[in-house]
Structure formats: C-alpha cells, structure tokens
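So that we are looking at the same thing, I have put the structure below in structure tokens.
One protein chain omitted, others in place.
Read from first to last, the chains carry the letters A and B; within each, the first residue is number 1.
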Amino acid sequence: MLTFSKKNKVTAYIGMAVFAVVLAVLPFIMGATLGNTWVRNLDLAMLYIMLALGLNIVVGYAGLLDLGYIAFYAVGAYVYALLNSPHLVPLLAGTGFEWILHMPLLVVLPLAALMAGLFGVLLGSPTLKLRGDYLAIVTLGFGEIVRLFMNNLDRPINITNGPQGVNLIEPVSLFGHKFSQAITVFGVEFRSVHLYYYLFLALALMIIVVSIRLQSSRIGRAWVAIREDEIAAQAMGINTRNVKLLAFAMGASFGGVSGAMFASFQGFVSPESFILMESIVVLAMVVLGGMGHIPGVILGAILLFLTPEVLRDVVNPLQDKLLGERVVNPENLRMLLFGLALIFVMLVRPEGLWPSKRRKAELHEKDEKAAAEAAEKESAHG
Amino acid sequence: MTLARYSLIASAVVALTACGNKEETPAAETAAPVSATAPGDVVIKIGHAAPLTGNIAHLGKDNENGVRLAIDELNTENVEIGGKKVKFEMVSEDDQADPKTATTVAQRFVDAKVAGVIGHLNSGTTIPASKIYSDAGIPQISPSATNAAYTQQGFKTAFRVIANDIAQGGALGEFAATTLKAKKVAIIDDRTAYGQGLADEFEKAAKAKGVTVVGREFTTNQATDFMAILTTIKGKKPDIIFYGGMDAQAGPLTQQLKKLGVSAKVIGGDGFQTGEYIKLAGDNAEGQYASQPGMPKDKMPGFGAFNEKYKAKFNTDIQIYAPFTYDATRVMVAAMKKAGSSDPAKYLPEMAKTDYAGVTGPIKFDAKGDILGGNVTVYQVKNGVWEAVATVGGAALAPAAAPAPAPADAAAPAPAEAPK
Partner (left out) sequence: MDIFIQQLINGLVVGSIYALIALGYTMVYGILQLINFAHGEIVMMGAMITISAISVLSATGIGLPGPVLVVGGLLIAMPITMLIGFIIERIAYRPLRNAPRLAPLITAIGISIVLQQVAVLVWKNNPRSFPDLLPHEGHNFFGAVITDLQIVIVALALLIMVGLLVMVEKTKLGRAMRAVSMNQAVAGLMGVNINYVISMTFVIGSGLGAIAGVMVGANYGLAYPTMGFMIGLKAFTAAVLGGIGNLGGAVAGGILLGIIESVGAGYLGPLTGGVLGSHYQDIFAFMVLILVLVFRPSGLLGERVAERA
C-alpha cells in the first residue's frame, strides 16, 4: 500500500509528490471543466471516503458487521448542528450554558468525534457476545433507534427539532474566516466549495494516516486476530472486550467527524438523511472496494458515489432516444445494479475489487479447500 | 418518496428536461424551446427544480410544464427589458425530492448563472436549497413548498406563491371549529417534516378556537397498521380526527377507523387530497375532508384559459401546481421588466413589491416573502370524488367571478398567522 521497498523509494516519492499536486489542483480543474457542482460532489465524495474508512475499521479490521453505522454519522452531524445553529438558543437561554454554542471548530470537531465514539461504545458493550448475523441485526436496530430518537426528541422538550431538522447551521470558521465566503490568495479565488475541499481532504488524509498506523499496530493486529478466530485470540491473551470496544469507538468517531463536516457543509440536517439504506450503501463501499484494504475502500467509496451521476447521464438520454419515453428511473436502476453488485461480488470476488494481498490469499485458500472438499465428496458419492 | 430518500450519494443531476413532447425533445439547456433565438437577443436563464424522477415525478413534471408554458408565451410576446429584446430559457433540474441532491442542484443553478429559480417542489428540498440561493443573491419562488420555516429564515431571496402550512393548518382548524362545530379533536401525524408541521399548526389553530385536543398520536410514513393508536383515540371519543400525512397512510387509516366502529370524520391537508386516497380508503373515503392551498381550480380567475392552453400544449391534465409555477414565472419576469434588468440584485427589490393578477389569483408578498392573503380550500369526498366545500382565507371569495386584482389593502392576512 504505502510501504515501499527501498529500491522503489525514489520513484515512490516522486509518485506521491505528483499525486499530491494533482489532489491540490483537482478542484480547480474540475471547476473549470465541469463547473463548481462537481467540486461540490468532490467534497461530498471526501465525506463518504471518511465514512467508509471508519466503517472499514469495524468491518474490515475487526470483522464485526455493522449495519447501523450511519447512526454515528448522524450523531456527529447533530452535535455540530445543535452547537452551531440558533436552534438551542431558546432552550439554553438563562441556564448559564449559552457558552456551549459557537465553539471553535477545533473544539467542536473532537467533541463530535468523542460523542460518536461514546455512542460506539454504547452500541458495542451490549453486543460484545454477539457474532455474525445477530450482531448485524442488533446494529441495524441500534441505527434505527438513534434515527427514531432524533426524529422524536422534539417533545416534550425540543432538543433535535424532530422531523423538521436543524436549519441555519453555521459554516466552518477557521482562523477567523468563514467558509461561506470566498477568499483570494495570490490572485487565486478560493470559493466556499474549494475551502471545504481542502478541509475535507486534510481530514480524510488524517483518517487515512490513522488507519494505516492502526493497521500495523498492536491493536490492529489484535483486531485481525479477533476477526480470524476470537477464541484463539482470547487464548493468546488479547482482551477481546476492550479491543472490540475500541474498534467500535474508533470507527464511530471517524463517522462522527464526517457527520459534523456534513452538517456544516449542508447547513441543514434532518433525520431522513440517516436512514438504514445509507448504512447499507457505506457498507457496500467497504465490501465492494475490499474489506480491510485502505486503497480498496477509497476506490469503493468513489465508485459507488459516482455511479448515480453516470447512470443519470447515460440512462435518461438513452431512453429518450430509443424509446421516446422514460420507462426506467435511473434511481431505480442504480439500486438494482447496486443489489446485483453486492451479490455478484460476494459470489465471484468476495475479497472486493482491490483487496489486500493477505485477504485475497486467505479467501482463495478457503476456496481451494472448499473445492478440494467438494471433489472429495463427489468421489465419495460416486 | 422513499426512493428519493435512498439517494444517499448526493448527485450532480444533469439537466435533462427532455419531456414527453416530441416537438421539444432537445434538452432545454441546449436549445431555447421556442423558435430560433435571434442573434443579439439577450438570453435570460430561469432555473426550475423539482423531482422529475421517483414517486412524485408526475407532480414535478407538472410544475415544469407550468414554467415552460409561461416561458414559451413570454418568448412570443417580444419582451423588452431595459430597452433590449430578451429571450427566456428554462434550465430544469431534477432534485429527486432529496435534500442533498437539492443543494447540488442549487449549486448548479448558481454555476449556470440563472437569473432566478422557480422551485423547489417539496419543503424538505426548498429549505436547504434556499440558503445557497440566498448566498448567491438569486431570487427563488417556490410554487408548492408550504413549510412555514422556508420564509422564516430571514432570506431576502425567498418567496412563495402558495399559502403556507400556518395558513393551511389555520384554515383547517377554523373549518373544524366553525363549520364542523367540533368540540374535541384527536391529532395524528406521520413524523415527517410535512405531516408534523401541518399537525402542529392545526393544533394551535384548533386550540385558539376553543377546541379541545383530546389526543395526540403518532405513526410513520411507512406504517400500515394504525389499530393501536386508533384504539387509544377511540377511547377519547373525539368529534373529528386530524391526520397530518400522505394518502398511502391516510387510506388504510380511514379503513381501520371504520373497522373499529369509530364514526368521527377524518380531516387533513393536501397530502391526501388525492385520487389515490379515495382508491385506498374505498367506500370509507366518503364524507372525509382534506384541504388544498389555493382556490378551487374552477374558481381561479384565469384557470379556464390556462387549462385550455396547458392541455393544448402538453396533451395532459394539470396535476396540482402548474398554475402556481406559471404565475411564479410571470411574477419574476414582471419584476425584471419593472426593474429594467435581469440582474438579481436589481430586480429583487421589485419582486418584493410585486402586485400581480395571476391565474391563481392576486399575488402580493408580505415582508417575509409569503403570499398575502393566500387562501385554502377544503374539499370533501362526495360520491367518490373530491368536491370543494369551503374556501378559507384572505382574498378567497371575492374574485370568484371577475379576475379583478384585489385592492391593495383588502387582502387580509392569512388566518392564524399571529400565534407563531
């Protein structure tokens, strides 16, 4: 991945430098050729990369299937939204707690991560004993519970503003500059979408670095051990409870960061942005890309993010031309392809599109074993 | 709507306005729909956003047709703005009824430097998008978003030509108290932004009229079983039951009410003033009430002529909001003419001063951008069809016959606007 043998070190550094330059000018190229809408899409893609990397820790590293991951995204989004909008002002008026509003980004962001992490532990602790599909169902339920509470905590005391969502969320403000305003540096105009791009890029890079460091750390190896065989891991002296909780907390906090950024970027959050389908989409990004493999997960996030745009560009004109009317709705087609892709990848390439070598080897070893078994059975029957 | 919500990955929607009409197949983005644009003409782009795919695509298409009709007419009228001949062009985008997509669409409009935006259709998309328009200083007129919060954000660019939920909830509350003489009501909402918003406004209005709210129950927009909450309500013996939500739930809810032997009437908003409701509720739909902002179509001053033009052009029936999008487009262009400029900064002040006699009735805006005297019509199912029974609100009954614009101050404020 990002480790290179000494021979290639120079080329690797050059490659990385080129890559960095490309990343830096990408929004301007996109903006010039395709319009700022695509820069906005780029920003949203970054959010999904962060989300997918967070889920990758839980699912990819620790092997715990989480179908309620979007709940942490929601927690992060609401933490940011409530602390940076006028919504809580009447509730806090006269309580002496007004100071919690409008805190600087460097306080709010860790706070969102922390809150999401706490929710991660909250989810993790009762489900420690559960494995596989039971865990999946319970996390799914947890995700729905979080969403339902957000949708209903407007009464008796209005905390989340219920289904109406929280509006008028302030944009990120860094070094005294509000991200909603353009800024000109050395004659180059950085618009709001550009500023968010660099912020999201920085956060995504940070999450990538943390992910890489975690992977090869003691904890990362403990996660892999649990994923492969929990009992054996326990026998080797790994405190499975703490290590699992840590996986939930870490994954959740990444989701929380992403959610907080989503809230500031959109300026509006409502519970309908955090439905179950979103958890499944993020899971699909991880699974399709390659569980446990960072470049794979990033690839998965980008691919799944791009599909609807491409589909809409292609499907509708094609139908208009060939049939003269719209029979298939591109959104419908997207979900259909999405379902088929999940099935297809699991059957044909369970390691994902861009797997780590280790994972690939593991899965294929199993395949070989299975094939051998099947052959054995055949001969036994015959 | 579910599908639209699924759309997690916020999407850049490409303007595909290609419509069913063969003569107009080229997408609006690339070609002005009417005749040839003479070189030298100034082209003014007007954005339109609504869900053009998914559950309520038929409503989105209807909105788009209203804008298209207005623009095609304007282009044959040789409109001059600031002494120059201009042509108008519609840029239509699909927001999928999804908040995230809506903000992307809004950004696209800003990129495309549209002079103004007609849209969006849903409140859930209109509100987040309005911030982007406000930041860019582009005037926006929603033809159909009724959530009160839209115009309460303090944005100077936000307008709407339809009565909001405060007016609708208020009108329903007043109707329940005065016409139906209800003493006790029970309220159910589906915990969506629309259903809850409307139910809250109804509750306020009903209480203000001295009606007792005996129960407030909740369901979801995915539910089919309402027996538990209806049983609770049955025990409280209300005179009428208000439901804030859509037809897909209102239908079975009405049926289950009958099963429990409750004879109280169901009343609600535009969410189930639809043919679908009558289908789903079956015989039990008979006698139930629901409202729709605006006057009944046959009472709208210019509806007859509009309906003919619309049918001739699109060969289909008007769904709901086409007259409103048509008026919204006309209002926007009228402001440009007055200001002598299509520059948003220049014609925006004129928009606020609008006094226009539209197809749907007289249009004037209050300080927030809401329509003054927007009225609401209550319908009842009679012999299997919705029939208008009362129009409540501002300039309601006066212009039924003549399209005379209401005198400047006559337009009373929308009912129940005060309590907010």
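As a working rule, a residue touches a chain if its C-beta (ideal position, glycine included) is under 8 Å from a C-beta of that chain, and two chains touch if they have at least 3 such contacts.
These figures come from a predicted structure and were not determined experimentally.
Shown as candidates are A:142, A:179 or A:248; the residue that touches the absent chain is A:142.
Taking the whole complex into account, chain A touches the unshown chain at residues 59, 63, 65, 126-127, 129-134, 136-138, 140-142, 144-145, 148-149, 151-152, 155-156, 230-231, 280, 283, 287, 328-329, 332-333, 335-336, 338-343, 346-347, 350, 363, 366, 369-370, 373, 377.
By the touch definition given at the top, chain B reaches the unshown chain through residues 2-3, 54-55, 191, 216-220, 222, 224-225, 227-229, 231-232, 234-235, 248, 251-252, 255-256, 259-261, 276, 279-280, 282.
We take it that only the chains that are shown with their structure count from here on.
Once the centre of each chain is set as its mean CA position, chain A and chain B turn out to be 36 Å apart. Against chain A, in their complex, chain B makes its touches with residues 3-14, 16, 18, 20, 22, 25, 53-54, 57, 94, 96, 99-100, 103-104, 107-108, 110-112, 124, 127-128, 131, 135, 147, 149, 153, 191-193, 195-197, 218.
Of all residues in chain A, only 35-38, 40-41, 44, 48, 151-152, 154, 162-165, 167-168, 180, 192-193, 266-268, 270, 272-273, 275, 277-278, 281, 304-305, 307-309, 312-313, 316-317, 320, 324-326, 329-332, 335 touch chain B in the complex they form.
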